[in-house]
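What follows is a single structure, written as structure tokens, with notes after it.
In this view, the complex is presented without one of its protein chains, the others remaining in place.
In order of appearance the chains are A and B, and numbering begins at 1 in each one.
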Amino acid sequence: MVHIATIVPISLTVGANRIVPALAIPYPLGNPELPKDKERELRLNLVKKALRALQIEVEKQTVFEE
Amino acid sequence: MRDKKYRVVHYLNQFFGQIGGEEKANIPPLIKEGAVGPGIPLQQALGEEGEIVATVVCGDNYFAEDIEAVAAKVVETVSSYKPDVFVAGPAFNAGRYGIACGAACSAVSKKLGIPVVTAMYKENPALELYLKDAYIIPTGSSVRGMKEAILKMADFVRKLGLGQEIGLPQEEGYFPRSIRVNQFVERTGAERAVDMLLSKLKGEPFQTECPMPTFERIPPSPAVKDLHSATIALVTSGGIVPLGNPDRIEAASASKFAEYNIAGIDDLTPDAYQTCHGGYDPTYANEEPDRVLPLDAMRALEKDGTIGKLYDFYYVTVGNATSVANSQKFGKAIAEKLKAAGVDGVILTST
Partner (left out) sequence: MHLELGVIKIRDVQFGEETTIKDSTLYVNKNELIALALEDNRLSKADVELARPGEEVRIIPIKDVIEPRVKVNGPGDFFPGTVGKMGTAGSGKTNVLRGATVMTVGRIVGYQEGFVDMAGPGARYSPFSQTNNVALILHPIDGLAPRAHEEAIRLAGLRASVYLGKACTDVTPDELEVYELSPATDTTLPRVAYVYPLLSEGLLHDTYLYGADVKRILPTLIHPNEVMDGAIVSGNCVSACDKHTTYHHLNNPVIKELYRRHGKDLNFIGVIITNLNVTLADKERSSDYASKLVKLVGAEGAIITEEGFGNPDSDLMMLCKKLEKYGIKTVLITDEYAGRDGRSQSLADAVPQADAVVSVGNANEVITLPPMKRIIGELKPAEIIAGGFAGCITADGALNIEIQAIMGSTCQLGFGKLTALGY
């Protein structure tokens, strides 16, 4: 399981082991300021990052910033 | 003066139940009439008001080998005696005995709905496991503290037997369980806050009204081995539901989660989906639900072979004021479904 969430400190406190920082509370995988196609690209990249995190072995709680 | 005595059933291990030592740790539960071993001074302390009608004795190893099943057996045995109170131990620092006492109390409380109390040392590993399931009285670390433990337990059993209210942990002397109960008090929160700050600044003792919570830690799951053939599922606490919120998931304090079929759907659109979460500005999620549940991205990655398959169902609840206990319940249930369906990985999104 990978947790895509904006408030990383909460995700850490409640015990998620794989965490990918999201963009904002009301639009974790979006950005209303961007044109539609750019926003889709952003979302796709964030999801790809999450899928990469799923494939990495971790020993402890890990935030995947990059 | 009460018409009849309140009835107590006592749980002991093989040693205190006077069956034998370690060599008898494998005995299954048996019942003895009346009080046994430490139950005798316990009965003395209870006097005429209460009666230990029976004592359940079980081997520590027997219990440890199948806690749930043995606890159920204990409940069955206990129920025929129709007790008003169930008391176990004291277990002091004995781990297996502590677990048996805790598990027995927990099962009896849940199945029979009667008050339950046990006693153990603060370092007993069972304490953390059963803290919220029974009143647990602190004891010393060894059997040298038996006399004191029995007196404290008797006091508690008596109160429970007579149906008296149990006060705060610091008043009554049981391990605090952090069960939060509302109460109106004399002074406002602002007044109490200023007082507390001044005490803190002066280096004087003060009592926090809300100790910081701790959360369970679970070991990380192994990595997904082959993404190209993996089935990945989407789950969200962001409240994305079909338009109209057909299962009426609450805007806050969700009492349920829901499962929705997304087979053949490439994109979540505002004419078909909405958010029902009351704790964030819904404008953006209602305009474009994929911003919270990224179905469009996942479908694209399924189509291009990055992932093997996007699971046909997604799961949703609302993480707004929803209790940890409920969240754990939902998480467990969802995980069981996903596991049964052979899903390899999950992306959970939150708002």
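The criterion applied here is as follows: a residue touches a chain if its C-beta (ideal position, glycine included) is under 8 Å from a C-beta of that chain, and two chains touch if they have at least 3 such contacts.
Just so it is clear, the model here is predicted, and its values are computed rather than measured.
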{"item": "Chains on display which the left-out chain touches in the complete complex", "value": "A, B"}
{"item": "Candidate in contact with the missing chain, chosen from B:K82, B:K200 or B:K332", "value": "B:K200"}
{"item": "Which of B:E186, B:D271 or B:D304 contacts the chain that the document leaves out", "value": "B:E186"}
{"item": "Identified contact with the non-displayed chain, of B:K5, B:K111 or B:R177", "value": "B:R177"}
{"item": "Residue in contact with the excluded chain [from B:E250, B:D290 or B:D344]", "value": "B:E250"}
{"item": "For chain A, the residues touching the chain missing from this view", "value": "6-10, 13-14, 21, 23-26"}
{"item": "Absent chain, residues of chain B that touch it", "value": "132, 166, 168-169, 176-194, 196-198, 200-202, 206, 208-215, 248, 250-253, 255, 278-283, 319-321, 323-326"}
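In the analysis below, only the chains that are shown with their structure count from here on.
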{"item": "Where chain A and chain B are represented by their mean Cα positions, the distance between them in whole Å", "value": "30"}
{"item": "Partner chain A, residues of chain B touching it in the complex", "value": "215-225, 227, 232, 238, 280-285, 287-288, 290-292, 294, 296-298, 300-301, 306-307, 324, 345-351"}
{"item": "Interfacial residue positions of chain A with respect to chain B in the complex", "value": "1-6, 11, 13-18, 22, 25-30, 32, 39-40, 43-44, 46-48, 50-51, 54-62"}
